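Here the complex is missing a single protein chain, while all its other protein chains stay put.
What follows is chain A.
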Amino acid sequence: MLTTFDRRGRRPRAGRLSAGLLALALLVSACGGADAADDGPAGDPQSGGTLAIGIESDTDVLDPHRAGGWVTYRVNRQMYEALVDEDLSKTSEEAPIPEIVPGLAESWEVSEDGLTYTFHLREGVTFHDGTDFDADAVVFNVRRMSDPTFEFYDDRSAGQTVFVWQHLQSVTAVDPLTVEMTMKQPFSAFLRLLTQGGGGSTGIISPTALAEYGNDEIADHPTGTGPFRFVDRVRGQRITLERNEDYWGEKPYLDSVVFRPLPDPSTRVSALRAGEVDMIAVPSPDSVSSLEEAGFDVATSAPPHLWYLAFNMTDPIFSDIRVRQAVNYAINREGMSEDLLRGTTNPAYSVLPPANSAYEASEEYFEYDPERAKELLAEAGYADGFETTLMTSVDGSGQIVPVPMAEYIQQDLADVGIRVKLDTTEWITYLTEWAEGIPAGTGMAQMSWGMTTPYWLRNVTSSTLQAPNGSNVGHYSNPALDEVMQQAATALDEATADELWRTAAEIVHEDAALAPIVNDKAPYVLSGDVQGFVNPSEEWYDLTSVWLR
């Protein structure tokens, strides 16, 4: 629950009484609380203990191929590993983009034509059930996600991971420790996409366990190769993992980890203050500073997250580029980040989210300039403004506080004469409506998304991916952009690809097809006992380096 303020520091009129009562309750809670931390020297890492993490919602299925969403991947990632991994041991400052590092594959080669990937697998790795990890296990898993003729093919897994396997031609076990994958076309983002987990991930499941439990039941018996193994799950209460004593890599310090779903933000904060959990995800923006004052550590990062508006290109008003530019100039991104979101976000000026190889933070395309916005509107024939609708959710994964943010935009746009009506829907319904495309009569829709590859941009701007057949919900179409992105996607080396992706981003900016608003800093709040936690440039984290004092 959030007490929301408008930019002048006033609470919205409606609900002022209940907001006042709430503020009282929060004040009482802010005064009390367990002492968070003794700030003595941390000392050397020590083994043992149980880390309890308060997470923002209950997770989806513990099946890495089928599961969607960041919340679930943060759990699955501790148990499952993919062929390649990202180095999550560095903060965003140390490594703005997590480096691709060996996972279950020790090394790999890509053929010169970019069509063949040869993975050399790690020797001596076993799954949590004792099954040996080998090339056949990899082939089994890939076919489960991509081959409709396979006995264990799973259409849900295929639906979730199509973004990884869309260009796959074949997968073969060359020998017990070598796997070869061939592509229908070069696919420069392939390795990076193997490490992703926002919607479906490619973690390798024990084939023995899959054969025993089947596609539906495997989620109740997670069996991977990761540093932690599954202990139990009580829906709505906890998911418990323990150290994998046979792990091939650095073994974790922690004996066990408990993920505890605490969907209400104030409950999460209370549980942290009372010491019932050691760290929490997604604190409400207005609790962060009081938690810091109480001695809790706040770890922020720059993950690939962009909260942005898409414009409806088929709308008679928004088809005019000057209107889209005007909206971009009229929004005070700094103000929103600082005043409304209390520094838990950074203002966003690039249509590419941070944490990918093509991202350039220095780009500031549409700095706040309401006068310029008014001029552009006047040029477009809207000197007296116009009326339009903005679609928004009321909550959701990565959405921060969508309604207050939409209201903030509403006020900024009102200042230049654009009268915005808000069309608010709860998250799941919103996702469906959003995926259908922005309807006639609605000018804009917001979304929060991103990946550690610039390939992400294609999802939301390619004319071939116009809704409902993709996530280009504003029906944006620019053949020149499509051409550049096709070259980028099939480029043979990363440097060429990045250059092309930057050109693509430039075109999107010139067309003002999207309005980037803010990048989330994804804060985690930790008690002083939690040591070694790194919040990397990703939407998830590694727990092997964490220890308790």
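Heads up, the rule we're going with is that contacts are C-beta pairs under 8 Å (C-beta built on N, C-alpha and C of every residue); 3 or more make two chains touch, one makes a residue touch a chain; residues count from 1.
Operating definition for what follows: contacts and distances are computed from a predicted model.
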Original post:
Just by its UniProt name, which of "Peptide/nickel transport system permease protein", "Protein translocase subunit SecD", "CxxC motif-containing protein" or "Cytochrome bc1 complex cytochrome b subunit" is the chain not shown in this complex?
Top reply: "Peptide/nickel transport system permease protein"
Subject >> Option touching the unshown chain, where A:A158, A:A373 or A:L390 are the choices >> reply: A:A158
Subject >> Omitted-chain contact residue, chosen from A:R66, A:H120, A:R229 or A:K374 >> reply: A:R66
Original post:
Per the definition of touch given earlier, which of A:M79, A:V277 or A:V416 contacts the omitted chain?
Top reply: A:V277
**OP:** Among A:W248, A:Y368, A:F386 or A:W427, choose the residue that contacts the chain missing from this document, as touch is defined above.
**Re:** A:W427
**OP:** Would you write out the residues of chain A that touch the absent chain, in ascending order?
**Re:** 1, 18, 21-22, 25-26, 28-29, 31-34, 50, 52, 57-58, 60-61, 63, 66, 68-69, 155-156, 158-160, 162-163, 198-200, 216, 219-220, 234-238, 240, 258, 260-264, 266-267, 270-271, 273-274, 276-277, 425-429, 431-433, 435, 449, 459, 468-469, 471
